[in-house]
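Input: one structure, supplied below.
Of the protein chains in this complex, all but one are displayed in their positions.
The block that comes next holds chain A.
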Amino acid sequence: MAALTPISRKPVSFYVPVVAVAGAIAGLFIGTAQGSGLLGAVAGAAVLAILAFAMTQFVDNEKPMRWALLALFVLGGGLLGGPAGLVLGLGFGWFFGWFIYWLYEGRYRAKLVPYLTPMQVLWHYAFRVICGAILVFLITPILVVMPLSFNAEDFFTFTPEMLRFDPAGYSLKHYRDFFTNDDWQNALRNSVMIAPVATLLSVSFGTLAAIGLSAEHVPFRRAIMAILISPMIVPLIISAAGMYFFYSRIGLQGTYFGVVLAHAALGIPFVIITVTATLVGFDRSLTRASANMGADPVTTFFKVQMPLILPGVISGGLFAFITSFDEVVVVLFVGSAGQKTLPWQMFTGLREQISPTILAVATILVVISIGLLTTVEMLRRRSERLRGMSPG
């Protein structure tokens, strides 16, 4: 997007304090890591305020000053914190070099419409910073797990070797452990055997239920819907305890089929909700047209209705799959040691032996989930494009 608003340089009284605030936040993180957050914040604010003032007031040449700032931060980081500090310095140096001139030159207004008030501009950026902070808050735990899974030690610890980026501090041994250890392999096999079958059951029953419940002549629709959705609302531990006693009596407790059924019951609500939502947009006259042309209800379902509600069915199925694949409470009750799934194994592993193999498994699962979601999203876009629903 081209510049919308002519920009001009801003006064010192504006950009120096803003940079100082950003410096205080950065200093707070570094200071907290070093033992004193307050001192870090004050020092960060002071250093950045002086730098911002010096860079803009004494020299009028952006490029070399930004390089100099980068070099200063990298050097400082390297001296204080070794290789890890170097990388951190690189990031901070680049950011503040950009940030100081972004404010000083007034570039922050360039891409906004000219009639915005200063408060609106502030909110425009504050909104983005808040969203970014929430994202960081959600993602950081996952990002921490990934490097830790390459730990050469058997603990959840960033060792000094790791922080120095010494190759000896890293290893694939936890991944090797996952692929060679019988316990983990059994758990993986169980998960892979249980989740797809449970998903298949959830999708079949859930789709049928959704179609039935969306037909207007069915009595007590709301009550039936509420009952079918209840596994989602009732606390899991209650369902689990109930299933345990019920399945014990009828001989399903501790069997493969019992776990599959229990997981299917948990997955059905997701399918019902997503399929019901897609059915709202489904034109009933199509089924009548199909019947008019001689198709029986089953043919109509598979040839006409199913292709149209498929996106809802697939996303419901995906949720059902993830529910089963992620589930630990119900399987602890309904399963026996022979049906130990991956989450179960992770749960006991975390309690009895804090082993980074769990982190390796978590990393693999995250990568698979990302792959799965990307594939589904890409397939969805492709089918939309083929149907001409989206210009992309």
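Basically, contacts are C-beta pairs under 8 Å (C-beta built on N, C-alpha and C of every residue); 3 or more make two chains touch, one makes a residue touch a chain; residues count from 1.
What we mean here is this: contacts and distances are computed from a predicted model.
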Worksheet entry | Chain excluded from display, named as in UniProt, from "MoxR-like ATPase", "Aldehyde oxidase", "Extracellular solute-binding protein" or "Actinorhodin polyketide putative beta-ketoacyl synthase 2" | "Extracellular solute-binding protein"
Discussion item. Using the touch definition from the top, which of A:239, A:253 or A:323 touches the missing chain?
Written reply: A:253
Discussion item. Tell me which of A:244, A:270 or A:319 is the one touching the absent chain.
Written reply: A:244
Fill in: Touching the absent chain when the full complex is considered, from A:17, A:212 or A:338
A:338
Worksheet item: Pick from A:62, A:105, A:153 or A:384: which residue touches the chain that isn't shown?
Response: A:153
Worksheet, complete the sentence: Filtering A:87, A:200 or A:308 for touch with the omitted chain leaves A:200
Response to the item:
Residue list for chain A contacting the dropped chain reads 153-157, 183, 193, 197, 200, 204, 244-245, 248-249, 253-257, 260, 336-338, 340, 348-349, 351-354
